[in-house]
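Every protein chain but one is kept in place in this view of the complex.
Think of it as A and B in the order they're written, each chain with its own count starting at 1.
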Amino acid sequence: MATSTGVSTSTIISSKDANIYYGNFLAVRDVTIDIPKNSITAFIGPSGCGKSTVLRCFNRLNDLITSFKMRGSIHYHGQDLYSPEIDPVAVRRQIGMVFQKPNPFPKSIYDNIAFGPRLVKYRGNMDELVERSLRGAALWDEVKDKLRESGLALSGGQQQRLCIARAIAMQPDVILMDEPCAALDPISTLKVEDLLQELKEKYTIVIVTHNMQQASRASDYTAFFNVEQTERGRTGYIAECDRTEVIFQNPQQQATQAYVSGRFG
Amino acid sequence: MAVSPNRELEPMKRDRTPFARNLDTAFVWLTGGFAGLIALLLIAIAVRVGVDASPAMAKFGLGFLFESRWNPVTDVYSAFPQIYGTLVSSFLALFLAVPIGLGVAIFLSEDFIPAKIQRPVVFLIELLAAIPSVVYGLWGIFVLIPILRDLGKGIHQSLGWLPLFSTSPSGPGMYVAGIILGIMILPIITAIARDALVAVPIELRQAAYGLGATRWETILQIIVPAAFSGIVGGIMLALGRAMGETMAVTMVIGNANKANISLFDQGSTVSSLLANQFAEASGLQVASLMYAAIVLFVLTLIVNILAQVVVKRVNRI
Partner (left out) sequence: MNSNPSPTIDDVSSTSPLIKRLQRQPSSPRTLFNSFMTGLVFVCAACAIIPLFAVLWYVISQGGARLSTDLFTQLPPAANVLKGGGFGNAFIGTLTTVGIGSAIAIPCGILAAIFLSEFAKGTRLADWIGFLTNVLSGVPSIVVGVFAYSTVVLTTGGFSAVAGGFALAVLMLPIIVRTATEALALVPQESRQAAVGLGATRFQTVARVVLPAALPPILTGVMLAVARASGETAPLIFTALFKNFWADGVWEPTATLSVLVFNFATTPYKNQQELAAAGSLILVLMVLTASILSRLVVKRQ
């Protein structure tokens, strides 16, 4: 992302010429993007273009796939995330993740939130942290009387906010969201979008979305991913990235124009 | 109605003669009858063995379960040592097989080794369950006992003050039976626990990793608890199998009519009693053996039904 946009920003994640492979297959090529701090960056594009793949590279969640390989570099606060001395587990503490499908643990609401902090032997007041996290995810008022009930008993929208609260409880630096509203109804979606605006005061957010309105409404920056057919399969790449209003109102590329106006994808 | 029937429809009509229709219905009933046979078999087992055991039940009552006399000369029978031996050898087997079996299940449900190697390993563990009991028994006599006897002597010398190790091992005994049973039930625990672990949704695993949990924090705090009831079901099925297992146990337990707290002592189980005495028994001794068989039947039935219920509940989730 252009750093000459005028607004005072500092870059928190910076990816340079990242090529992502599954086995010998090049899934995404030449990913060069800077994620500015305390902002919301949206990844949009047709399905299969590698948005989620890139997102998962930012907290090394792709390490779980054995055939995964990354060439190039992704820096976080200037530190190469893929250098051998980096502990991927520690990276995921700093860079949290919210998934497409709400995935609370089959535990109580309280234990869902406390799971992460307990892993790092959190020494503060756990009750307070749980309350703060639930408030942060705008869920406290709905669940404060049933903290001991199973997280699975909540509605889909509540479950997703529980997952956000669970991520917040780790006090991360960055929160990655992989289509967090894809499985939610419109009202729950609006609630989560409102929440995003509050969260960006404290956190840096990168969100993958299929929903054009969501990207234009909620994000500060937008990266448009496209996909090209090669003889070895479909390879994704970043076609264009800029401030959200530029992408939606005055894109430089025809493909972007076509996509944001709903003509393909 | 019209006088002349449509000739072309004639064959169609003939197809549905009452005879053919009845034949088809009879086929359905026939298959139903054979399905019913399964239920009938279970009832028949209980009834036949129960009826044949009734003389011994009438004579010895519930005392049969708590006393230790087995004397064909005076015709007095009770089976406490065998029931004790069945339970002790089975639980010893569980004590050994549950941690190892669970470890193997975790090993084979995670990506510790490449899938190409993992599949053959799963198959090898399945083969472990296919080897006939009597072959384990043979191996137990000629390979396992010589190894365990020396090992057992060492344990007896250093830990002999513990009641569990208070006698010197003389070869066959309860400990050999427990270990060989442990080997035999391990594949059951592994197979069912692995199924339960693999069935845990991938999303939960990702959520835990996404929060910065290590692999083992994820396994122990998220995946194993989520698969817990399936694992318990597998353990119970294995317990049922261990209690009923006969040949290998008969060949290595020593077949002594006593219940000693020491695992190095010889003992017997209900099934080894049956295997040893049934062919040559007569009269009240047969009835008493049938009584012992009923006890074993009821024990395994309870364990198996509980296991089915637990496993079923897992499948429904």
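Note that in this section a residue touches a chain if its C-beta (ideal position, glycine included) is under 8 Å from a C-beta of that chain, and two chains touch if they have at least 3 such contacts.
All of these numbers come straight from a predicted model, not from anything done at the bench.
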Contact residue for the chain not shown (choose from A:G78, A:G124 or A:P186): A:G78
Option touching the unshown chain, where B:G101, B:G178 or B:G210 are the choices: B:G101
From A:L64, A:I86 or A:L190, residue that would touch the chain that is not displayed: A:I86
Sole contact to the chain not displayed, among A:S14, A:N62, A:Q160 or A:T189: A:S14
Residue among B:L138, B:L164, B:I261 or B:L284 touching the omitted chain: B:L138
Contact set of chain B toward the excluded chain (per top definition): 12, 15, 20, 23-24, 27-28, 30-32, 34-39, 41-42, 44-45, 48-49, 52, 99-101, 103-104, 106-108, 112, 121, 123-128, 130-139, 141-143, 183, 186-187, 190, 214-217, 219-220, 237, 240-241, 243-247, 250-251, 271, 274-275, 278-279, 289-290, 293, 296-297, 300-301, 303-305, 307-308, 312
Touch list for chain A against the chain that is not drawn: 10-12, 14, 37, 75-79, 81, 84-87, 89-91, 93-94, 171, 173, 202-203
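By our rule, only the chains that are shown with their structure count from here on.
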Chain A contact footprint on chain B (complex, rising order): 111, 114, 201, 203-214, 217, 221-222, 225-226
Residue ranges of chain A touching chain B (in the complex, touch as defined): 59, 61, 64, 66, 89-93, 96-97, 99, 101, 103-107, 115-116, 119-120, 163, 166-167, 170
